[in-house]
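Below: the structure, in structure tokens.
Complex shown without one protein chain; remaining protein chains in place.
Read from first to last, the chains carry the letters A, B, C and D; within each, the first residue is number 1.
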Amino acid sequence: MSEFGLFNYWVVMLLMMIGFYIVIAQGNLVKKLIGLTLFQTSVFIMYISLGKIEGATAPILIEGVTLYSNPLPHVLILTAIVVGIATTALGLALVVRIKESYGTVEEDEIHAKDESC
Amino acid sequence: MNMETVINMVLLSLLVVTAIAIVRIKDLFAAAMLAGIYGLLSASFFVMMDAVDVAFTEASVGAGISTLLMLTTLAMTGRFEKISGNYRPRLALVLVALTGALLIYGTLDMPAFGTAAAPVHEHVAPRYLNDSYAEIGIPNAVTSVLASYRGFDTFGEVVVIFTAGIGVLALLMRAEKPTPRTQTPTASMHEHMVLRIVAKMLIPLILLFGLYVQFHGEYGPGGGFQAGVIFASAFFLYSMLFGLSEARKVVNHVVVQILAALGVLLYGSVGIVSLMNGKNFLDYSALSADAVHGQHLGILAIELGVGITVTTVMIIIFFAFSGRNQIEGEKD
Amino acid sequence: MLANLSIHFPVLQVVVPLMAAPACLLLRQRGLAWGFAVLAMLVAFAISVALLYQVIAGGAISYALGGWEAPWGIEYRVDLLNAPLLMLVSGISAIALLAARTSIENEIPADRHTMFYIAWLLCTAGLLGILSTGDAFNVFVFLEISSLSAYTLIALGKDRRALWASYQYLIAGTIGATFILIGIGLMYVMTGTLNMADLAQRLPEVSSSRTVFTAFAFFMVGVCLKLALFPLHLWLPNAYAFAPSVVTAFLAATATKVAVYVLLRFVFSVFGYEFSFSHLPLQEILLVLGLLGIFAASIVAIYQTNLKRLLAYSSVAQIGYLILGISFANETGVMATLLHMLNHGLMKGALFLSLAAVVYRLGIAQLDQMHGLASRMPWTMAAFLIGGLSLIGVPLTVGFVSKWYLVSAALENGWWPVAALILIGSLLSVIYIWKIIEVAYFKPVSATTPDVQEAPLGLLLPMWMLVLANLYFGINTELTVGVSQLAAASLFGGAP
Amino acid sequence: MFTVAAAAVLVAMILALARAFAGPTLYDRILAVNVFGTKTVLLIAIVGFLMGRPEFLDIVMVYALMNFITVIGILRFFEYAAESESADETIKER
Partner (left out) sequence: MTILTTYISWTFLVLGGFLCISGAVGLLRFPDFFTRMHAASVTDTLATALIILGLLLQTDAWMVQVKLVMVLVFVLLTSPTASHALAKAALHGGLKPQLKIARGSNKAGQQSEAEA
């Protein structure tokens, strides 16, 4: 898999930046959160790519295999995924409440409503 | 070029295409679905990267739970994004380009992908692979590291999930309301007999599978978190097909909250027990005369704690969201 | 038994509030939950005091979680740098929690009180966890515990704008945390370890690589988002202004300080002075941003009429001072920063608690409703006055001590203009504090001032505890200055 | 032979994704998502054999399960949204 070189990482960076772009450029609150999950998932992909060793197998030990991929990034990302879903859930709960009290989930409309009162 | 490389490249390209489609699409329902696909694709990529445990979790969380939550939210907030001209995507684009350029710059000194001699694989990781079987006695190195070597991170993870449950509850909780008797719980699923029958067959299967995942985590991919999500998904299915009030009858929300707290406390008390036995916090070898056996017991106990908390918190979150949804619906 | 337990203090410090949180959910009764939470926080505070004395007497304490030694397992490490902060966080949290019961009566619906206390405990535990851990990834996990609970606490504010503020904080905070995650990942790529002490040993070998530079950059931006350094501070004013008043007191006094601690820890202990200040123009960047922060935020603060918002901008300005101290890159500067972290915690705690009392009686802390308030609520406004004087830096208060060291650090570098700017910055704070004092003390009671009584004891007592601490540590500087000096020396003396 | 099957499944995934992007109706997208999910299930099963460690089929089960639940969820909440949106509209029209 050495044909990949660093190219693999570059694609992952591109993914991260697409997610980041959605978060900062889009005005819809739900869309922002979708972007946030995209951003985070891409960071997870980066971590997991770091743990891969060419020709290795999953770090569940069996007889007759000596080369395993690095389990540590997997552990870190398991934790990070949980953190990610926790953030998403809380963010969406906030969006629901914002919709109920402002009547909209668009950033500029919320700003307009805040300024008017 | 072997097949694995081809699959990797295809998966990566599909990820990029999906991400771009999400940027462009204005239909938020579609965007949420594509985000689900994105989760599924990245999970497949994780399998290719040998991260089976992570793939397991990402598939259930990224493609399952978070998509469902987004859809529930969208059902309340509206399907379409407003198209407005007064955003400045150019500024954002510049910022993103700068960040991206810095990242690319940072990769230039990184060891090439897949190199076995990279520093990542050298210092800390070999011990986990070489000694974990002797020290902890289970074949899944990921579970060993997760539950024992870095068990405190996992404690933190359970607390994070618990925090999210508390947060969602604090935000979306309604005062006790009389359950509407007039509304038939099935109204929105339009009498899907087939679905309900199939679901009734599936739910026991799903629960059984959850149990298997819960207790098989030491030998294969799985563990408390994944099992918790699977358990919870059975309840999601039930509540989606038979109505929320029916599902609330099955799981009492007070009991669910108490269980969520007990899961965290179970994890913590394993740590306290090891303190009492004169070892450090979360040192499972204190749980039994035989150190490896103690590790085994400890991992079993904390995975159970994780499983209980995750199941219940997921149920709390999902029910809180759909509870809001139903009330919104009833207003009409 | 207690002697046995004392070796476990580093972890108990975090675990006590952490496990008290789910236990509160089991109690299901808000009064009980409050009592239990206060008890847990008092225990945590006692542990932190014991830890500080252990550290002063015996040097840094390392605690291997799960019994696995350092780079393989997670290490807790309490030393002179974080021990005083542990005391600050647990102390302020305990005191503010004492006030919380009365204060949230009018601000939060009763059925959410239990949730509020749980989130409070979780937030405290998260902050304490960030402080005590010696593992880079563990920082991220506990950062998220504290952040998620902080979003919840803020969103419980009465105004609907609290929801919007919380959402903005969530987005900014998560971007920050993700940047930190990227930074940690890149550090891990080059070293193969996550333990901070181990990182500190292994980073110099690869410090010239572009990856480590990028790791540093991402980590710094992430942390600066969390600590609301000037151009990245946009989430803070709204979050502080619309959160429940006690939450503002707690977060303003602790959360940003903890982020500054993470900055210090990584700049000095992990990456090392050599790397951070010799290879990179960090000194100039921090100096400029710090000064800009002080002036921009102070000037905005002068024009605010909502007092919580005013003090929130003042917090952004104070963060400028903290960053300024780091930018001097000398021992006195860092010491001034450490000292100011403690002192600013005390004064902002006192100020926001007195505002909590004002909000409790008036429903809102708006300047035009406070004409002659000092005659109606003399104790509250006296507390505010002392806190305000401390913020300005009047002698005999804690504010004076830290400003003094900050100015002398600037002079040590020979930076006369910077020292002058610090003094001018203090003048700006005189303006905005005076504006309030004038209204409350020297304006006659007008028709717009509601007819109110002094705040109840449940609020006055905690408030005055902090006010007295402001005065005590302003006069008896032995403990704070001594510890800060030692900690700063240890940061410059090499390995943590 | 696994290679051939894997390649075929990959092609099918690409085509399904194209339909998911193109729409035009939401039902088309849901259909595409469903097909895509099933194909992913197959891909992971084949990959397990391809990489010589077929014992990780538990993952495949989760994929299949989540795929089903997501589709049900989409249908369910789409109906909700449609109902409340149409209700909004009727209110406006009045």
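In this text, contacts are C-beta pairs under 8 Å (C-beta built on N, C-alpha and C of every residue); 3 or more make two chains touch, one makes a residue touch a chain.
Quick caveat, the model's predicted, so the values are computed rather than measured.
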Omitted chain's touching partners, listed by label: B, D
Touching the absent chain when the full complex is considered, from B:117, B:134 or B:201: B:201
Absent-chain interface as seen on subunit D, which is shown: 1-2, 4-5, 7-9, 11-16, 18-19, 22, 24-28, 30-32, 34-35, 38-39, 41-42, 45-46, 49, 54-55, 57-58, 60-61, 64-65, 67-68, 71-72, 75, 78-79, 82-83, 85-86, 89
Subunit B, residues in touch with the chain not shown (by the definition above): 190, 192, 194-195, 198, 201-202, 205
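As a convention for this text, only the chains that are shown with their structure count from here on.
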Approximate Å spacing (C-alpha centroids) for the pair subunit A, subunit D: 20
Length of the line joining the C-alpha centres of subunit A and subunit C, rounded to whole Å: 28
Distance from subunit D to subunit C - Cα centre to Cα centre, in angstrom: 46
Sites on subunit B at which at least two other chains make contact: 4, 52, 72, 74, 76, 78, 103, 107-108, 110, 118, 120-121, 124-125, 128, 150, 153, 156-157, 160, 163-164, 167, 171, 220-221
Per-residue multi-chain contacts in subunit C, two or more chains: 137, 141, 144, 148, 151-152, 155, 182, 188-189, 194
Partner subunit A, residues of subunit D touching it in the complex: 51-53, 56
Subunit A residues within the subunit B interface of the complex: 1-22, 24-31, 33-35, 37-38, 41-42, 44-45, 48-54, 56-62, 67-79, 81-90, 92-97, 99-100, 105-106, 108-109
Footprint of subunit A on subunit C - complex, ascending: 137, 140-141, 144, 148, 151-152, 155, 160-161, 163-164, 166-167, 170-171, 174-175, 177-178, 181-182, 185, 188-189, 194
